[in-house]
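Rest of the complex left out; these chains stay put.
In this document, chain identifiers A and B correspond to the written order of the chains, with residue numbering beginning at 1 in each.
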Amino acid sequence: MASYVFALVVLVLASTQAFATDPSQLQDFCVADNTTNVFVNGVVCKNPALVKADDFFFSGLDKTGNTKNALGSKVTAVNVNNLFGLNTLGISLARVDFAPYGLNPPHTHPRATEVLTLLQGRLYLFTKTLNKGDVFVFPQGLIHFQLNIGRENAVAIAALSSQNPGVITVANTVFGSNPAINDDVLAKAFQVDKKVVDHLQSLFWTENH
Amino acid sequence: MASYVFALVVLVLASTQAFATDPSQLQDFCVADNTTNVFVNGVVCKNPALVKADDFFFSGLDKTGNTKNALGSKVTAVNVNNLFGLNTLGISLARVDFAPYGLNPPHTHPRATEVLTLLQGRLYLFTKTLNKGDVFVFPQGLIHFQLNIGRENAVAIAALSSQNPGVITVANTVFGSNPAINDDVLAKAFQVDKKVVDHLQSLFWTENH
């Protein structure tokens, strides 16, 4: 009975989907309260009288992410889940590290446009190449990826237009969901033999975020 | 140079992606003007003095869609592109027909929640089965599908919370985009051999809408 919801929850874990422009703030700040058991659209705020400077502060974005994984990339997100002061403010960040030939695989941010600034290295996206200091815009919902085509590490900073942009990594969501999507469905949808689907569903699906 | 945009445009053709709650209307009606060369966020309105009753009218949703295709399903959309009166009003419809064992393949509506009402037949979704008169909610952005598991045709009416909900059919967007996504990217992302990717990219990708 709950398996539809498991599927939902898996999609949430595999990817925080969110789907709209964040509403406006109605006060100066509304720091996310990670201790509440009251659930609303967004996050309940902690008592303003208890707000500290560090609620607006995050450190360590200069640290290189660990790209020792099958994709050779790592996304370090800074959003309402770890920088509570971002609640109600409609913006977040991510640092993306790439090992040589590392891939940030095809994915979409259902609730945010991404503006990527390349700080170091060379990245390939669609048929375009980005170099140091280049900025590229991925409109909200567009499925996109980045491939490091250089022999050196690459580093990018992404700004995203939501406190909780969400990410749907296509391959993982389709073949890695739990419970699994019926293999008849995927075989027909991807025009492959059910054995191929069963094999793909049996693989370990790397998350790089 | 324009190939990134070709990719965008293909995504648009393969799927009208749109990504947010529709803004509010600022007048009684703003019928879409399909003759304008002025482009705005949404659609420019025709002169209110020229608005006719038929701008708010669509007929033929009782007709069965043609499901003679590889998927055995057909989506008949009624949105701002063919019912101009829907412009600025934040809602649209679709009729979905299924041949026996027909599939509406995994897809997402980036800008709309879908509320599906089954008028006839039996549909499987995730691990749940819908029967005649059942209603199911697919929250905005959730990747979902419907499979007709009955020996008879199935018919559903979907209500969507945008004048232009958009649809991203996962398989088509990944393997059917033009220009093609680099097969190194897809091979690494889907953990398959490049030959498999090349094969998939060579197939004809059915659109059922």
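Everything below uses one rule, namely that a residue touches a chain if its C-beta (ideal position, glycine included) is under 8 Å from a C-beta of that chain, and two chains touch if they have at least 3 such contacts.
Note that this is a predicted model, so its numbers are computed, not measured.
Chemist: Of the full homomeric complex, 2 copies appear; what's the total?
Modeler: 6
Just so we're on the same page, only the chains that are shown with their structure count from here on.
Chemist: Averaging only over C-alpha atoms, locate the centres of subunit A and subunit B and give their separation in whole Å.
Modeler: Centre-to-centre distance between subunit A and subunit B: 24 Å.
Chemist: Where on subunit B is subunit A touching in the complex?
Modeler: Per the stated touch rule, the residues are 3-4, 7-8, 11, 17-21, 70-71, 103, 105-106, 108, 110-111, 124-128, 139-143, 145, 147, 166, 168, 170-171, 173-175, 179, 181-182, 184-186, 188-192, 196, 200, 203.
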